[in-house]
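Let's turn to chain A:
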Amino acid sequence: MLKIKHFIQESWLLIVASFAFGLLIAVASASLDARIKQNEKDKLDNLMKSLISDANDFQIAIEQAEIPGDRGRVETTDVYKALGEDGGVIGFAFVAVGAGFADKIKLVIAVDGKCEKFFGFKVLSSNETPGFGSKIKDDDPESDVDFADQFKGAPAQEFELIKTGKLEVIKKIDSQIVAISGATVSSDAVVKIFNMYTDKIREQLRQKGLIGDGK
Partner candidate 1 sequence: MKVNVKGRFSFPGGIHPPEKKDLSREVEIQPGPAVKEVAVMLSQHIGAVCQPLNRKGDAVQAGQKIGDCDAFVSAPVHSPITGKVKEIALRSHAVLGRSSAIVIEAFSYSPTRRSYFKLKDDFDEKNYSAGQICEAVRQAGIVGMGGAGFPTRVKIEPNPQMPKETLIINGCECEPYITCDYRIMLEWTNQIIAGIKLARKASGCSQVFIAIEGNKPKAIEVMNRALESFANSDSIKVIPVKTKYPQGGERQLIKAILKKDVPTGGIPPMIGVVVLNVATAAAIAEAVISDLPLTHRVVTVTGEAVAKPGNYYVPIGTSVEDLIEFCGGVTKKSAKVLLGGPMMGIAIADLKTPITKATNAITVLTKEQIGRAKFARRQTACICCGRCLEVCPENLNPTKIAHAVKYNFLDVAESYYISACMECGCCSYVCPANIELTGYIKTGKIFLARQKKKIPG
Partner candidate 2 sequence: MANESQPTTGLYKETLLAGLWRENPVFRLLLGMCPTLAVTAAVKPALTMGLCVIFVLVCSNIIVSLMRNLLKPHLRILMFTLTIATFVTIADLFLKAFALTMSETLGPYVPLIIVNCIIICRAEACASKNGLIVSVIDALGMGVGFTLTLCVLAAIREVLATGMIFEVQVMPDAFVPWAAMGMPVGAFITLGLMLGLVNLTNKKKAKSSCHEV
């Protein structure tokens, strides 16, 4: 039989310490929390701003929008609306997540106010192979055009990944995306993320009445 007294005797240090450490962490967290939140928001804002350069402010349009991902998973994301000078909605932006070559890829994707054209995307975080997959965010010195540039102004519909194409094909803004040579998986991942989110976001925006129901 274990006696309470015995238990206290043996373990008081651990109990006291865990309590104290719990408090310590909580205090630290409480004092730093605001800053951390601000940091994260700033980063997101900056990225969104760089995509939708006309925007003055970003506000949450849909909280925790649910996106059914591949293999039955559900991803949730906040959709922000970008407000222009006049306070009108000039675009939407959201964080999109998908599986990359090595790890998850997080993108910030921006579409215009009618959800017809993309403003493009920025990489929030990725862990792609340096030199290959990391080209989705870096400039490729080999080719004359950026992979990400292909999305700028592209129509918000299903993308198709193709492997080779002349410069004109890359430069041409359409739903054909030319893969980065040697980093097909990463390119594919980006295209898949776009395809996964576009329709669902548009649907949800429609439901909320934030955009018209397509003409």
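The rule we apply is simple: contacts are C-beta pairs under 8 Å (C-beta built on N, C-alpha and C of every residue); 3 or more make two chains touch, one makes a residue touch a chain; residues count from 1.
The set was built so that all candidates are chains of the complex that A comes from, given by their letters.
This is a predicted model, so every value here is computed, not measured.
Looking at 1 or 2, the chain of this complex that touches chain A is the one numbered 2.
Listed in rising order, the residues of chain A touching candidate 2 in the complex are 10-11, 13-14, 17-18, 21, 24-25, 28-29, 32, 35-36, 39-40, 43, 125, 127, 129-132.
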